[in-house]
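The complex appears here without one of its protein chains, the remainder shown in place.
First chain written, first letter: the chains are A and B, and each begins at residue 1.
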Amino acid sequence: MTGALAIETEGLSKSYGSMHAVRNLNLAVKPNRITAFLGLNGAGKSTTIKMLLGIVKPTEGSGRVLGKRIDYPVESVELRRDVAFVTEDKNLYGYMTVEQIIRFTRGFFPGWRQDVAEELLRKYELPARRKVRHLSKGMRTKLALLLAVSRRPTLLILDEPSEGLDPRGIEQLLECLVAQCAEGATVFFSSHQIAEIERISDEVCIINRGSLVLDASLDVLRLNWRQVDLVFASLPDRGDFQLAGVERIRTRGQQMSLFASGNVDAIVERARDFHATAIDVSPVGLREIFLQSVEES
Amino acid sequence: MLWYKAWLETRTRFLISLAGMTALGCYRVWELDRNPEPWYKLDYYYFALRSGHQLITLMWIVAATLLLMGGLLREKALGVSSFTLALPASRRRLMGVRIGTGFGQGLVLAIVPWSAMFVTAALTGQARSIFQAWFSIVLLIGGGAVIAGVALLVSALIEGEYTAPMVSFGFAILCGNAPKSLEFVNPLGLMGGRAYLGGSNMLVRPIPWIHVTANLCVTAILVGISVKIVERRDF
Partner (left out) sequence: MLFRLTPSGGQPLYLQLMQQIRHAVETGALRDGDQLPGIRTLAEELVVSPGTVVKAYSELEHEGVLTMHHGSGAFVCANRRTKRLGECVQEARERVDELIQQLRGDGLLDDEIRRLFEASLLGAGKTVGKR
């Protein structure tokens, strides 16, 4: 599936009365990449994912997953044949054993790879006869991953996958996601864990208060965003530095600190024009980019 | 695979109910044969079975309400609904399996315990009337269907792990205490068959097919509404 987007939405919105959980969202998730969906708690990540899977109906707008409409019930069922979803709580049917839930899930997917499931059972050391309600959260996560991955999904959607995992669990999770992408799957996961996103994602979509505020490749962000720290003998006016690309200016005493998404050359030149006594350009991590993007204007 | 899941989910409840109802029903009849009540002069065999029927009706209502506990709303309270809904199965199919399982099990619970009870009574060597068995089972199914329908609707409306069956029980209790004037529309009334007792307090022929059909239509409506609710709502 080259070219066609894995997930695309147009003006997707969801309101509960006067509360707008998702506002006019336009996603464009490329296939065969790892895309992170980053936002604060309550930003609308889970609601968006639920709309994509037909669990919640949009108030307005439309979307397609793997080319099929999310708001048409028949197409929604069809698209779910190629999608695997791992929920935030990783709750599974408590009354089933590990074996039983594997058998149950397998029945829905003709392309199920039982050899993969068995390999993961061994690798993750999951007790086949134990009931799901007696599994720890870490084991439930591994089971949820097993159920997702054994069906050979074209698209893997995860909602806060590392929630409640210890560092080793997180490592295994990230390895699994990378492996899936290498197999040709598209991975779309929501998270507010910056470190993990920075490690494995190709693209990041930042959502705040229901709307998309940034949608870029991580490499582009790393190449373009910079912090410029300047010292002046006499501090110029902020207005002189409101150039294209400048996201935020802070001043204190003789210092001016600019946060820029690009156009750093021009900023440095302007600083020289104003005879800055010190010019420092340093790279910026995703954490700062994220916090800047969601700051109240 | 949804049938497999439904079976795993309900099999303990179902088998316990089946065993319990069968055992208690048979025991009641057997015990009454040994220690008959004073007013069973006319045909105490007949009245033993009537007593058994009352017991079974009561147990059936409890069992059916518990068997129809479940569904997506309950899964939502347990945090599992998203897993189910992300599977490639339409909501209609999910409901269909639940309805099939619940009502199917209810049917078995209406027929098997009563039949076992009838066989037990017959073993005591008394004259038997298959018609009574048949009549009682039909009444049980007719009225019970509405109770099951209400339980289904409540489970589609009320979220919570055990809240839905409690509300359904509440409804059944309400029916149990309803004024005599509502006897005809009361499903419990139909199940008890009081309207069909003749002068000798025995069930009078013919089987009230119209009444039963009306109840089944009401059930169909309740089921239809439940399915529509589940299809439309957000989870």
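Just so we're on the same page, a residue touches a chain if its C-beta (ideal position, glycine included) is under 8 Å from a C-beta of that chain, and two chains touch if they have at least 3 such contacts.
Small disclaimer: the values here were computed from a predicted structure and weren't measured.
Engineer: Touch partners of the unshown chain, restricted to the chains that are shown, please.
Structural biologist: Touch partners of the hidden chain, whole complex considered, are A.
Engineer: Among A:E60, A:E119, A:E171 or A:E295, which residue is in touch with the absent chain?
Structural biologist: That would be A:E171, which touches the missing chain.
Engineer: Touching the hidden chain in the complete assembly: which of A:R33, A:R69 or A:R152 does that?
Structural biologist: In the complete complex, the chain left out is touched by residue A:R33.
Engineer: Write down which of A:V116, A:V213, A:I249 or A:V281 is the residue touching the left-out chain.
Structural biologist: In the complete complex, the chain left out is touched by residue A:V281.
Engineer: List the residues of subunit A that touch the chain left out of this view.
Structural biologist: 33-34, 171, 174-175, 178-179, 181-183, 195, 198-202, 218-219, 222-223, 225-226, 228, 264-265, 268, 279-287
Quick note on the criterion: only the chains that are shown with their structure count from here on.
Engineer: How many angstrom lie between the CA centroids of subunit A and subunit B, rounded to a whole number?
Structural biologist: One centre to the other, that is 49 Å.
Engineer: Would you pull the subunit B residues touching subunit A in the complex into a rising list?
Structural biologist: Checking each residue of subunit B against subunit A gives 1, 4-5, 8-9, 78-83, 85-91, 231-232, 234-235.
Engineer: Note which residues of subunit A are touching subunit B in the complex, please.
Structural biologist: Subunit A reaches subunit B through residues 50, 53-57, 73-74, 77-78, 80-81, 83-85, 87, 89, 91-96, 100, 103-109.
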